[in-house]
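Only one protein chain is missing; all other protein chains are in place.
Up next is chain A:
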Amino acid sequence: MIEKITAYRFERLDETLSQLNREDCAIIAGGTDVMVLHKSRRGVPPKIPKPIVFINHLSELKQVYQHHKDLHIGACCTYSELLENPLIPFALKNAIKTIAAPAIRNRGTLGGNICNASPAGDMLPLLYVYNAKLLLRSVNGDRMVAISDFIQGPRQVQRFHNEMVTEIILPFVLGDSHVVFEKVGNRNADTIAKVSFAGFVRISKDRIDDIRFAFGAVGPTMVRSIDIEKKLIGKTIPLADADIAEIVAAFDKIIRPIDDQRSTAAYRKTVALHLLRYFLSMKQYQPN
């Protein structure tokens, strides 16, 4: 028996949003997560339980531009497109280069990585430390949500069925900020991170003006603590050993990774805390 599959592919975003408003649909951007998740036997189309809406051809979702100094990135930009775009910050490009292989980077989208909400999504730690916001659009209008509020747990996001993520917004950061991304895994091309880390710091005259960090793959969502970050603001670098130990101890309490086929909880925690310790040593941010 052939099952009937309903799918829509509109030429315009507004038509697409009207369809999402009429019916609860499954959105497919690049499909690199969806097609694997719903894979069936060879020759048999994946079973996706809802009507499908394709979006990755919509030019409205592929723009990258600056507005009031904030960077707006269209949800359906692929990784390859972002790698080629001069407006995209280096740190984000470095993280993109750790994602899979060229063929996946030609299809996978930034919006897909966010909405898939994997604890190991490689774009997420950096987007957290950039305080990224998401523009959600529906027939009723736009709303803006912080990424940390949008992502609720593995594959769980705070999105109404008539909404779509249209843009990812990186608020302006001063040019002298340092941003880093580290990923620990096996083979890039199919590696889901065992642990990942993003750090952001702005130092003026040896004093920390702003500092943020987020860990990936060590909990159901990214681990970030603004309370812990605050303890470091105003301190001079190099940080005292006691300060570093205090911050590491604080994260030791809140990082609760799991064992799975990729790694163990103990390994993940040890590596996460090492990455933090290295970042806090700030070796790379001191003159000479």
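What to note about this one:
Here is the rule we use: contacts are C-beta pairs under 8 Å (C-beta built on N, C-alpha and C of every residue); 3 or more make two chains touch, one makes a residue touch a chain; residues count from 1.
FYI, contacts and distances are computed from a predicted model.
Comparing "Sarcosine oxidase subunit gamma", "Nitrite/sulfite reductase", "Dehydrogenase" or "(2Fe-2S)-binding protein" against the UniProt entry of the hidden chain yields the protein name "(2Fe-2S)-binding protein". Only one residue in the set A:I52, A:A250 or A:A265 touches the chain that does not appear here, and it is A:I52. Touch with the hidden chain on the side of chain A covers residues 2, 5, 7, 9, 28, 30-32, 35-36, 39, 42-46, 48, 52, 54, 56-57, 80, 100-104, 106-107, 187-190.
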